[in-house]
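Here is chain A:
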Amino acid sequence: MALNLREAVKRPERFTGGHRLCAGCGASVTVRSVLRALKPEDKAVIGAATGCLEVSSCLYPYTAWKDSFIHNAFENVGATVSGAEAAYRVLKKKGKINDNYKFIAFGGDGGTYDIGLQSLSGAMERGHDMVYVCYDNGAYMNTGIQRSSATPKFANTTTSPAGKVVPGKQQFRKDLTQVMAGHHIPYVAQTAPFGNFNDIHAKAEKAIYTEGPAFLNVFTPCPRGWRYDTPKLMEIIKLAVETCYWPLYEIENGKWKLSYKPKKKLPIEEFLRPQGRFKHLFKPENQHLIEELQKEVDKRWEALLEKCEE
Partner candidate 1 sequence: MSKEMIEIRWHGRGGQGAKTASLLLAEAAFSTGKYIQGFPEYGPERMGAPITAYNRISDEKIRIHSNIYEPDYVVVVDETLLKDVDVTAGLKKEGAVVINSAKNPEELRSLLNGYEGSIYTVDARTISMDTLGKYFPNTPMLGAIAKVTNIMEEEELFKAMEESFQHKFATKPEVIEGNMEALKRAYKEVKGSER
Partner candidate 2 sequence: MKDKKTPLGGNVSWKETTPGGIIYDAGNATRYKTGEWRSMKPVWNKDKCKQCMLCFPVCPDSSILVEDGKMTGIDYDHCKGCGVCVEACPFNVFDFVKEE
């Protein structure tokens, strides 16, 4: 049975306050949502790639994690957690451990789409019983908002700045969720802390309690990098979903399923407008860039609908 919000709020908090993430940070909302799906009686080992989440949540001598936590490096949380999971399997087999543990790796889009892709791919291919959660905020925020392969086209970042002749990042974003689907692991889903959180709770629960590897790609706004006012976190998420910039779907044992279809698909402009990183697109001479983005969103959305047989 899927976890509803009424029940979810009763679960013990596994990620405490007192961490040093920015005010209004989406990453901690993502983390809290995923961890809420853990059954209270289950223990967990959590890994994090170097990134905002890690440096802010585990800053000696403080940790915001109520479960066991390990940070190793930027590009290797997949391998690190797979090692811990292998240790668990053998120690359990040998009777040295009795409790049930779940294994969850968190990485930003830098540690997941880019530098950590190999380690993630290896861990998933090997079939470890773990969940890899990408909190995708579309740039290397920890080091000061540099472009990643998850950064949307035309976004202004510090290594893809919008200038007089180049209007921000020049490439469309990599579709990592589909790359992960190509691993044919038991569960892959794209989600966001959206609406009443039913989508992310249900997907986190499935990911954690499906035997074998699972991958969650979670849309995670960054007020600092995207340049919007912190209170607007949930609104930005809503716009990403309603414009079909960030479709919610899952691939369970190879079966593609759309989780949410907007009643009325909003134009991409709605998602772009509140964010300072797209400000340059709203100059009159750049109207065609928005059109280009719209075309790409439409193309990807249509292809997804086809895959999901919608």
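Keep in mind how these were chosen: all candidates are chains of the complex that A comes from, given by their letters.
Quick note on the criterion: a residue touches a chain if its C-beta (ideal position, glycine included) is under 8 Å from a C-beta of that chain, and two chains touch if they have at least 3 such contacts; residues count from 1.
On a predicted model such as this, the values are computed, not experimentally measured, just so you know.
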Which single candidate from 1 or 2 touches chain A in this complex? 2
With touch defined as at the start, can you tell me which chain A residues reach candidate 2 in the complex? 5-6, 8-10, 13, 15-29, 32-33, 36, 57-58, 60-69, 193, 196-197, 223, 229-235
